[in-house]
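Omission of a single protein chain aside, the complex is shown with its protein chains in their original locations.
Then we have subunit A:
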Amino acid sequence: TYWFLPHSTAYPDLRQHNNCMASHLTPAIYAKLCDKSTPNGYTLDQAIQTGVDNPGHPFIKTVGMVAGDEETYEVFADLLDPIIRERHNGYDCRTMTHPTDLDSSKLHSGRFDERYVLSSRVRTGRSIRGLSLPPACTRAERREVERVTVDALAGLSGDLAGKYYSLTQMTDAEQQQLIDDHFLFDKPVSPLLTCAGMARDWPDARGIWHNNEKTFLVWINEEDHTRVISMEKGGNMKRVFDRFCRGLKEVERMIQEKGWEFMWNEKLGYILTCPSNLGTGLRAGVHVNLPRLSKDPRFSKILDNLRLQKRGTGGVDTAAVGSTFDISNLDRLGQSEVQLVQTVVDGVNYLIECEKKLEKGQDIKVPAPPKGN
């Protein structure tokens, strides 16, 4: 009986919703796409489930849909293209190409005043081509992602040499150490992730790898196949970015030796679970203390024009505590890794200059927005 129900009976009720999916999923687009599926069998309803189940977020306009595999971005392009355009500042993936540049030697002025910048971090994600993404992967695929990645990481050496801690097998002592280091990721509780099916089979095939120096870290099978993080206390973003690029290229080389590759194409850059992370998938940021500037009414505008975003120090859906903020790049797609980290470097230096001016009772200027905005 149910196969013959008309599409109009199935269009979701999005009247209470405020996310990118709800903004762009018209009844016509729904009718066109609702019977399609990717070669792996991933459907539109599955892709939008998280957005249907989570009408809106107070701090940030969420995307409201995820990809179950690489092909999602093609099969459901009628919905994803406008979402990508909205989310990535007008980027039109049908006509534009995305630049990838992991040559960290091009970064300049990447050392911050450590009286203000407490820590520096760059993260991205990488997906293993040929295996479905966290919302849709089977247990077998997820275990294969783990195997391929752990295998590659075992080949790292020098300052990148490290060890893998599987969530199912770590000892209590290891677990405590990882918690103390602020490395351990938990089973997702955010309904943004659970409604998308990313917590299935937890903690099977999930784990954390980090180098002995605890400055290069890889999460396996959390929200993406892999999340790669370079970090350290203090303001040496240059060193953080150097290590980031070096580590990433090494890991890529290792998996290629075994016949694997990362999901990437020249329109969308690196393919990740959430459309907001396409392109570079890169979030470069600092924890920075800005007690005066953060209270200035122009703070938000300054951040906007610098193409920066503020978050609480607990992560994407948290509020700031005191006057320490997590400041990072807004953009992910349409500019390269080098360009985005440079944007953060220049922007954070500007914020620190503003803070210093305010300390001396001087006035600050709102910088001009970038050309083309």
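As a working rule, a contact is a pair of C-beta atoms (placed from the backbone, for glycine too) under 8 Å apart; a residue touches a chain by one contact, two chains touch by 3 or more; residues count from 1.
Assume contacts and distances are computed from a predicted model.
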item: Name per UniProt, for the chain absent here [options: "creatine kinase", "AP3M2 protein", "60S ribosomal protein L6" or "Guanine nucleotide-binding protein subunit beta-5"]; value: "creatine kinase"
item: Listed residues A:9, A:171 or A:362, member touching the removed chain; value: A:9
item: Residue among A:200, A:214, A:287 or A:356 touching the omitted chain; value: A:200
item: Listed residues A:36, A:108 or A:139, member touching the removed chain; value: A:139
item: Footprint left on subunit A by the chain that the document does not show; value: 1-2, 5-7, 9-13, 41, 45, 49, 52-53, 138-139, 194-195, 199-202, 204
